[in-house]
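Here is the structure we will look at, set down as structure tokens.
Every protein chain but one is kept in place in this view of the complex.
Coming up: chain A.
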């Protein structure tokens, strides 16, 4: 394509680059500021002198966090929820999406099942009945209260189903006529061809489990069982002085609250920062192809 180089165009290109850079910076600066505060000494942090680079570099805030059993314990709870929860999400999504991707001529129950799943996206019981159900099932205070209610992710299932449907039908027919069963068909043919969609729903599952905090607060009676974000919600957003009181008072006075808050928030951000680049190359393709209607 021919590129215009009128003065107006040049001005626009420069202005556009500056504007986009400024917006990207605005998305990044709060996190850079957070990181800088977490490595600064408490005096500088308290006097509001830390901007984008640590002042009076120290690891005290991180030492403080490392000595906090509550932080480490809830970190482990979250890691477990992510591992088990994501595994169960995928284990359910793969066969379910496969079944829903069948055409109605081949599988006459397909639309009945599809409506059964989609209805739950249209209408839900809301907070109170949902809470009472988990309570009645006897899951309160169990890690499975954080995993089973969201085990079937209908949005992810539809995304994967649409991706399956966008694959050429011929390979699938050939396999079935050659005598392969549905399980073989799914695991040997569909799953390996659907890496972008699988990466996308895996990213959403990991991030979703890592970020969920409200279920921990309402389903866990004992703060000892809180996942990380529920724990952080109680100490950072709504400080619960009972929990803080149980930690080491001497250490607390050593470290300015702001620096230790920043260190904890950054440590909770870190796992997302680590998985994000790995999945980023897939999720745009996965999202776009998964939303193509078959």
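Here, contacts are C-beta pairs under 8 Å (C-beta built on N, C-alpha and C of every residue); 3 or more make two chains touch, one makes a residue touch a chain; residues count from 1.
Convention: contacts and distances are computed from a predicted model.
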Can you tell which of "Respiratory chain oxidoreductase", "ATP-binding protein", "cysteine desulfurase" or "ABC transporter permease subunit" UniProt lists for the chain that's not drawn? "ABC transporter permease subunit"
Contact residue for the chain not shown (choose from A:65, A:82, A:114 or A:220): A:114
With respect to the chain omitted from the figure, which of A:7, A:30 or A:192 is a touching residue? A:30
Contact with the hidden chain (one of A:79, A:152 or A:191): A:152
What residue numbers in chain A mark contact with the hidden partner chain? 1-4, 6, 9, 12-13, 16-17, 19-21, 23-24, 26-28, 30-31, 33-34, 37, 46, 48, 51, 92, 95-96, 98-100, 102, 105-109, 113-114, 116-118, 120-134, 137, 148-152, 154, 157-158, 161-162, 176-177, 181-183, 186, 207, 210-214, 218, 229, 232-233, 236-237, 258, 261-262, 265, 268-269, 272, 276-277, 280, 284, 287-288, 291, 293
